[in-house]
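One protein chain omitted, others in place.
Residue numbering begins at 1 within each chain, and the chains themselves are lettered A, B, C, D and E in the order written.
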């Protein structure tokens, strides 16, 4: 499968359809509650699938190495992103920190699209990477808070101990972590046999649901872009395009050092390259309310997400096949 | 397949169930956002299917003739409808014009139900008619505005140039046009092979989803009818019953002149006979806010839609098979 | 199939996932309108399936006996429940009556889960039990009102004749009755052949949809429990655990006297054991507004529903197979 | 030219199953219109609730806004107040200025 | 220290297709913000409506709340009022106290 065929896959085309409709200011929308239901479906489906595959293979040292590397990537990438933003763009400290947090964390829909692309390309990957995705969601948030708080104790006074505990709970038990890890465990318990009865709902229609969901993602990305790009200068937008490449490179390095196969390598690159737009924005509204959502949402959803869907994923798959194939 | 079997098909029966529940004032409802999600699904599904079929056949002169005829039908039918309403009913000029606009445009759900009925009857039809449906959505709106504005310049003063441009954009980029045409193009690009992976979502469950959607349509039609019929006299209600027959006849004439096959002829009749309740009402609220929605929504959704679903579709198919079979 | 395999079925595990997430105060939620859409789907699906099966078998005296017994169970169980609550718990008369009404009526999701469990266990059951479920929904409401009104005419003065008629209509035409009975009739008309075209939507994905729905039920049950258990003493919570066993026993007695097979017997036990959380709460808000929803919702949704899903259903199936097998 | 007119703004927070009864009272009192807004969460009577806990919507609350003349709304207030005797809910009224008095 | 400031609270009930035009008026008048709330049902012009009757949302109503200074809102009122000449909807305004006056 070549890059063109990814670009012309229905999943990408429906995303593009939504993107263009929003940029042309079409009044169309997918109801938010319907799209949220589809998002839960997608997370359950990849969780279950990952769990079934995990039930078939033993966890070895290499797997633990990947979990370790993923945790480090999530903690570490925000520092790289923060440095890049502070040097190149005029973003304030708190906006730079909040944005950096997004790039350490992951976009589950990008991950789903990558799994679909691998499946189409016939490249196998391991089920446990779903758990890796879940693990990478939150460490980046801690890095972002540390970056933002560094050297000003003032506003952290206000946050009581109580608030911190609550923040931790809300972040660690957010929908994508609960559903991904829960479905993973359930899939592992159900195994191949138990999953068979669920596959007419969770497997066969998967790509179709993804198309419908991507139409909505395109609308959201386009609307975010249209409303937010004026606020952003050239430097932050460039950041949204080169940061995924930096993330993917660092992720690739880790994967090659551990010695994982091409499919898993591609997915690790995708996770490192993608930016959160679900878990991290919600955490930032709670913990860094002064940060400007139109900065980080426009970048992660409006710039990096489309870039990864259209160009990043086929590129990472191609590179991973080259290095590790 | 005979008329009785259409009347007793699950799609029609679920519509009837919703209709009766609403008329008996049942408190049940399908959540609006869920129904809207299903509507988007249905439009994607027929768009994709039409696109796949278009990818297999070349567009010839006959096809262009159908597009031309369809555009003329959408422009022209409002004039017929307006004349009928002004002569027989006591509706004001603006209400008559707004209602007439609905009958020039089309109902996409009626079209979907007709495709399903044709498929059950084993009559083949062409994929490009999905594009014809999209093309017929808007010209009628222009006719309706012209009919309403004729001779009073007063309130068009208020509408700035800016507003007109915005109206055009909102009408031409409404959800059904974007999704239908977008899915058509994507289906044509994907072709038979690409569609295969999507068919467990967009093809196999189609009739089932239509049943669930029709339950909601029945509830809406019944509620509209219960609330609105008192306002309407006998003449407008009669119009809601005979106007589809007039539309279907004129549509049939065009189709016969062009010489299309029985399936396509039936669909052209259905498009001409059906009345919009999505795109046109929204446009009328914007452009003719003085018009009374309880008049045109009751007629198009409460009278003409049920008539077409239960009686019209089997009738048009039977007639089309007779003339062109 | 043994009890452990039921406990570890994906349906039960997703329920447990939601329950734990809510108890740990996860911020995750399934949008209400999406969950309501799924509930309508589930009711349509079991209605259709029941109708198709009914179309294949004749209704005999035994069937009528089951309907009669079910009506009596729904009328009678609230009296047992009321006595138990008034003797053991400190609940007020009106709260005890409202709660008792819930236990005479049924939980359609528990019924759906039981059908699924029977299918997995390979025990056949009859389609007409869907109609039995619908019939059992409302008589219990009348008993509850009678119990609450007994001896105080004061507040019934206020309710005009008009209000009573409206209450009856709202209760008898609520969503679950309309959809269950409607789909049953449509399934019977469609028969095996007509249903075949619907089965890719209503049959194959059924268990998967149920998993997704159960995740939401778990969240609801857990949230109800977390918010409401403080208000409840030990006695009402114990009632929520032993009342289903009493109900199931009385139901089993009726079923054995009539002489129905093990699958039908298990379902009759499930219906008797389950407590309503859809139709009855709504009726109580209308007719007994002084009653406290946090009492009856916590008991029926937070205590009895999880008990039946995890322990009740496998127990009733085992007992039914023993007695009638 | 805009003319200002003093009207009352009635705001009733009530359970959704009781909405129809409240609407009937308003209709009966001859108000010219009202608007219903869905609530998504709340606190009262010592418990929190949020939409979605109960799929039958039986515990959902709604907010009814009704703008009108004092002559029409005062009797409605009296009757809605009586309705709230047995029900949960809150009723408040404030003074507002409206433009376009002819219509209500 | 909290300082109280008298502001106006504009509340506009309008059809959702006309929302964008109303928002443009507010923007044009220089208000600093507004919030739109969805309505789910209502009564006016002798008919009841409820969300879901029309899948295109063309009959849905929304409630726009805008808090601001009289100098800014009075001209907006004037223009919104004119907009309601041809449209259904209700416009009312009341006095409120706000905290945090610097921001609007």
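As a convention for this text, a contact is a pair of C-beta atoms (placed from the backbone, for glycine too) under 8 Å apart; a residue touches a chain by one contact, two chains touch by 3 or more.
Not measured: the values here are computed from a predicted model.
For the options A:194, A:224, A:244 or A:263, the residue in contact with the chain missing from this view is A:224. In the full complex, the hidden chain is touched by chain A at residues 29-32, 35-36, 39, 155, 158, 163, 166, 216, 219-220, 223-224, 227-228, 231, 277-279, 281-282, 284-286, 289-290, 293-294, 297, 301. Although one chain is not displayed, chain D still touches it through residues 11, 13, 37-45, 48, 61, 63, 77-78, 80-81, 84, 90-94. Contact between chain E and the absent chain runs through residues 2, 7, 9, 19, 23, 26-27, 31-38, 62, 65, 67, 94-100, 103-104.
Following the convention adopted for this analysis, only the chains that are shown with their structure count from here on.
The chain with its CA mean position farthest from that of chain D is A. Taking each chain's centre as the mean of its C-alpha atoms, chain A lies 44 Å from chain D. Note: centroid distance chain B to chain D, computed from Cα atoms, is 38 Å. Across the assembly, chain E contributes 48 as residues in contact with two or more other chains. Contact of a single residue of chain A with at least two other chains is seen at positions 31-34, 37, 200, 205.
All chain pairs that count as touching, in label order, are A-B, A-C, B-C, B-E, C-D, D-E.
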